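Pasting in a structure now, in structure tokens, and then I'll have a few things to ask.
And now, chain A:
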Amino acid sequence: MATKVLMPQLGESVTEGTITRWLKQVGDSVNKYEPLCEVETDKVTAEVPATVSGTVIEIVVEEGTTVEVGKLICHIQEQGSVEETTETLPIETKDTEKEQEKVSENAQQDKKLNPHLNRDEQSNVRYSPAVLRIAQENNVDLTQIQGTGLGRRITRKDVLSYIENGLPVLKVDQTLASKDQMKKQQPETKKVLNQESESKEVKISPAENEAGIKIDNLKVEAGDQEIVVNNVRKTIAKRMVQSKNEAPHAWLTVEADVSDLVLYRNKIKNDFKKKENFNLTYLPFFIKAVVEGLKEYPIVNSVWAEDRILLKKRINISIAVATEDALFVPVIQDADQKSIYGIAKAIDELAQKTREGKLTITDLQDGTFTVNNTGTFGSILSAPILNSPQAGIITMESIVKRPVVYQDMIAVRSMVNLCMSLDHRVLDGLVAGRFIQSVKQKLEDMGKKEVSIY
Partner candidate 1 sequence: MEKTMHSSLGLTEQDVIDMYYYMLLARKLDERMWLLNRAGKIPFVISCQGQEAAQVGAAFALKKQKDIILPYYRDLGVVLVFGLTPKDLMLSAFAKAEDPNSGGRQMPGHFGSKKLNIVTGSSPVTTQVPHAVGVALAAKMRNEELVAFTTFGEGSSNQGDFHEGANFAGVHKLPVILMVENNKYAISVPIKKQLPVDSVAVRAQGYGMPGYSINGNNPLEVFQYVKEARTRAINGEGPTLLEAVTYRLVPHSSDDDDRSYRSREEVEEAKKQDPILVFKQYLYDSGVLNDEKHQAMVEKIQREVDEATEYAENAAYPEPESTLLYVYEE
Partner candidate 2 sequence: MAVISYIEAVTMAMREEMKRDNQVFVLGEDVGVRGGVFRATTGLYEEFGEDRVIDTPLAESAIVGVGIGAAMVGMRPIAEIQFADFILPAANQIISEAAKIRYRSNNDWNVPMVIRAPYGGGVHGALYHSQSIEAIFSNVPGLKIVAPSTPYDVKGLLKAAIRDNDPVLFLEHKRLYRLVKGEVPEGDYTIAIGKAEVKREGEDVTVITYGLMVQFALQAAEKLEKEGISTHILDLRSLQPLDKEAIIQATKKTGKVLIVHEDNKTGGLGGEISAIIAEEALFELDAPIKRLAGYDTPAMPYSPPMEKFYMLNPEKIANAIRDLAQF
């Protein structure tokens, strides 16, 4: 076995040494601890002993040469061995992987001890003093900035680059997206932002606040609890204010007799569950009826765009899905091309994604009309706020059994209210009335005709 002999560290603070004389030559045999060469450093001159017994087989560093501590100076062939090269290392350079590991473990430990640097912490709503100060000085609305720090924290650099580059304001859809999705979709997000920022940018001057409340007059009393408004909440607030302020809302309510639909659904729901592995609710039927109505009255499936009204060809139904602390509005794309089953399936998937926080950008964009199943809350009457810039939104209230006049007799029927808000800039009562009557009719007929699910 050939052993490497390295330049030893001769004295504290010494980093190099000069070989002044080799006391052994190639081919000489040497005993352990016998002097090999003389080394001079600026602190000492010393003889360097052999670390093994054997034969000097190669001198790497010539006399008169200065080398760093730890550099190979010669090879000694150990007695009775041939293969492998081992190193006799001066302590200074001994750097085994194990030790390296220990060091990084150590660093890990330090990290764990720092509560501020916990990677899992979501800190996008906690601002550093620097961020707050810069934002105030420059009238920057921090909710408009996407954080790049730990847990999406907005960093000082984020604010500075926002101010400097005038980076586009975040679109609502992005802030609604979950954090996991956010990370994965970042490149795409940016693209979308750039495309749409010009037409859809939402600007709120810092002097105003989203809800339009005069904050100064708010009195906080003992026992009052202050809840910090997070980004999602702020976005919801902003959108609602915008819609309510910009679109003149008008309301219509009709009641539909869905007794037949109730019977029909009860008849098929168990089989459906068995076969498809998810519940068949009333909502797909309702959406189906809405989609059919929209096909009849295309103007309802449109968007107000100031100088024109945009009739959308595609029928993409936004559905409101509430979670504990936020409202998401995912979209059933091309609902007009789907059967009741297809719609049911889409609802199920979107609801699941929402709950798991896995919605993607495409799940959230391009809605043309909104259906809200307020019945799940037990509501029987709503005045929904438009999902701007869409021209209409319709709710399906709770199905309740009520005594009604049915074929000129009092009967107990399953009744449901359908409430619609319309953007009066786009629609008038007439067309809206016709549309909602059509939806009611279709809904009532579905049960009677036992419409096909597939």
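Here is how the candidates were picked: all candidates are chains of the complex that A comes from, given by their letters.
For this structure, a couple of remarks:
Definition applied: a contact is a pair of C-beta atoms (placed from the backbone, for glycine too) under 8 Å apart; a residue touches a chain by one contact, two chains touch by 3 or more; residues count from 1.
In this text the structure is predicted, and so the values were computed from the model without any measurement.
The candidate list 1 or 2 contains one chain touching chain A in this complex, and it is 2.
On chain A, the positions that touch candidate 2 within their shared complex are 9, 12-16, 42-43, 91-92, 94, 99, 102-104, 106-107, 110-111, 114, 116-117, 119, 128-133, 149-150, 153, 155-157.
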